[in-house]
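The complex appears here without one of its protein chains, the remainder shown in place.
Up next, chain A:
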Amino acid sequence: MHDLAAALSTAASLVSSLDPRVLAVVSLSVQVSGGAVVLAALIGLPLGAALALFTFPGRGAVVVVLNACMGLPPVVVGLAIYLLLSRAGPLGELGLLFTPTAMMMAQTVLVLPIIAALSRQVVADLWEEYGEQLRSLGAPRGSVVLTLLWDGRFSLLTAVLAGFGRASAEVGAVMIVGGNINGVTRTMTTAIALETSKGDLPLALALGLILIGLVTVVNAAVFMVGQAAKRGMG
């Protein structure tokens, strides 16, 4: 109880004083997770739509694997990217380990299956409704992918938000490939883990509250934009 009260007052003072170290941590978190979500959406939305619309042998297996990948453990993904980027690894030459770029890569891998699997479902449901009409109009499958992604934009926003939630909340992958270096690769989640292990529970909790607040604000903004657009479009 005491910790919670202390955390609340610490969080309030951190936010109101615009502490530059906290701002740096928050901004790095947003850049890494935001970048990962944008990348994963660019790949995952068309990938999911294509999986819904094109039939090929083994599609069922691909869908099962993709759905299973929604639950990939972040530490395992972090480890895999670590091995890929470490000095001896195949991409070691690039010198990306312990950089924000590496963290973004790891989070992209984590978020991609979520966005792809959810958009596959959204587009498959849309195809049920639109299929006959679009085939009647003679729309080629390739352009149907874009048509349905656009018509499903409100539902797909939720898929992207789910991806953002996953990215902003995870700690294992960014910890391993980023290394939690102060001022370079320290994000909100790795800072929380660190402060907890150091025993500064109020600070850890305060950072946690800021993180939750940030995620809530992003979700609220997207929700309101989506609602307004939906009302207009029917």
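In the analysis below, contacts are C-beta pairs under 8 Å (C-beta built on N, C-alpha and C of every residue); 3 or more make two chains touch, one makes a residue touch a chain; residues count from 1.
In the analysis below, contacts and distances are computed from a predicted model.
Student: Report the protein name recorded by UniProt for the chain absent from the figure; options are "Probable DNA metabolism protein", "Sulfur reduction protein DsrE", "Putative tricarboxylic transport membrane protein" or "ABC transporter ATP-binding protein".
Tutor: The missing chain's protein name, per its UniProt entry, is "ABC transporter ATP-binding protein".
Student: Among A:S16, A:T55, A:Q133 or A:S197, choose the residue that contacts the chain missing from this document, as touch is defined above.
Tutor: Among A:S16, A:T55, A:Q133 or A:S197, only A:Q133 touches the chain that is not shown.
Student: Of A:S86, A:T147 or A:N219, which residue touches the hidden chain?
Tutor: The missing chain is touched by A:T147.
Student: Considering the whole complex rather than only what is displayed, give the residues of chain A touching the chain that is not shown.
Tutor: Within chain A, the residues touching the omitted chain are 129-130, 132-139, 143, 147, 150-151, 153, 232-234.
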